[in-house]
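With one protein chain withheld, the remaining protein chains of the complex are depicted in position.
Here is chain A:
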Amino acid sequence: MGFMDKLKSKFKQNKETEEVSEKYKDGMKKTRNTFSSKINDLIARYRSVDEDFFEELEEVLITADVGVMTVMDLIEELKMEVKRRNIKDTREVKDVISEKLVEIYYGDDDQEIEELNLQENDLTVILVVGVNGVGKTTSIGKLANQLKEDGKNVVLAAGDTFRAGAIEQLEVWGERAGVDVIKQSAGSDPAAVIFDGIRAAKSRNADVLICDTAGRLQNKVNLMNELAKVKRVIEREIPGAPHEVLLVLDATTGQNALSQAKTFSEATNVTGIVLTKLDGTAKGGIVLAIRNELNIPVKFVGLGEKVEDLQKFDANAFVYGLFADLMDTEQ
């Protein structure tokens, strides 16, 4: 049984996984079409595996916003593998490509870390960070909704006191989800708002506190310091918290996403990534790069505008979504 068949059979096991997979398949339609059709096209055009072939493959991967470093590593490995197995035909190389890509997706991580680190009988604090306009507040709204539906008692803290309308935006989401939003007036100290949020969450016996923060470009040192301070306030109030620091990344972002992941990690020790706007982009490659170069797991992906379109990241489903066409054409 070929490698892709194995992966495929994984998804035929039960109906539930199939449904999740369909969602990914739908949401990532554009991503997948561009990505795998390009690889297929490449394989059709080249008969023998030579330098030109690898050069074009490199291009396909870079075009998918896979990090340049990751691509270089990957191409090196592929070249070695091709030599070792003495592969001459490009059709045979396809299997090796998929195999290597999947290897990067899975990495050394086990599935556990893709789950949110929720405390059993105690308050879980989730800090949400990211650059401007990636969808932090929207993701928090969706996440609050889902947690609430799971029977959790959720409180939101409106820590974006800078951007005009940010507090109101979170309040609308709070209303929709039916959860409390702790806020101060615009322009107040975000650390103070978060502090209030922790106190309120404790006194209300909440299960989860999600802290919104203002978007900031990662090269603004003062703003990154401010974020580190917010984290320190949380640490001081609740030992072991924040239990999750989620970095929200826009899937249309190019190589800068790596810089974002790196710098935000330095300031706040990011534990997971929320990859938003994956439904409209032709890319998904940045996930590969981030997993390979920084080893931060993706925990959620945004596949659409609706509340339920924020999905738990499922590496299997993601890979399936990305390579569905590659598998289909194999038959």
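In the analysis below, a contact is a pair of C-beta atoms (placed from the backbone, for glycine too) under 8 Å apart; a residue touches a chain by one contact, two chains touch by 3 or more; residues count from 1.
Following the convention adopted for this analysis, contacts and distances are computed from a predicted model.
*Asks:* Suppose you had to identify the omitted chain by its UniProt name; would it be "Carbohydrate ABC transporter permease", "Signal recognition particle protein", "Polynucleotide kinase-phosphatase" or "Phosphate-binding protein"?
*Replies:* "Signal recognition particle protein"
*Asks:* Could you tell me which of A:N40, A:N153 or A:S259 touches the chain that is not displayed?
*Replies:* A:S259
*Asks:* Of the residues A:S48, A:N219, A:N269 or A:N295, which one touches the chain left out of the display?
*Replies:* Answer from the full complex: A:N219 touches the omitted chain.
*Asks:* Contact with the hidden chain only, please: which chain A residues?
*Replies:* Residue positions of chain A that touch the missing chain: 30, 59, 62-65, 67-69, 131-135, 138, 141, 162-169, 171-173, 186, 217-222, 250, 252-259, 262, 277, 279-283, 286, 293.
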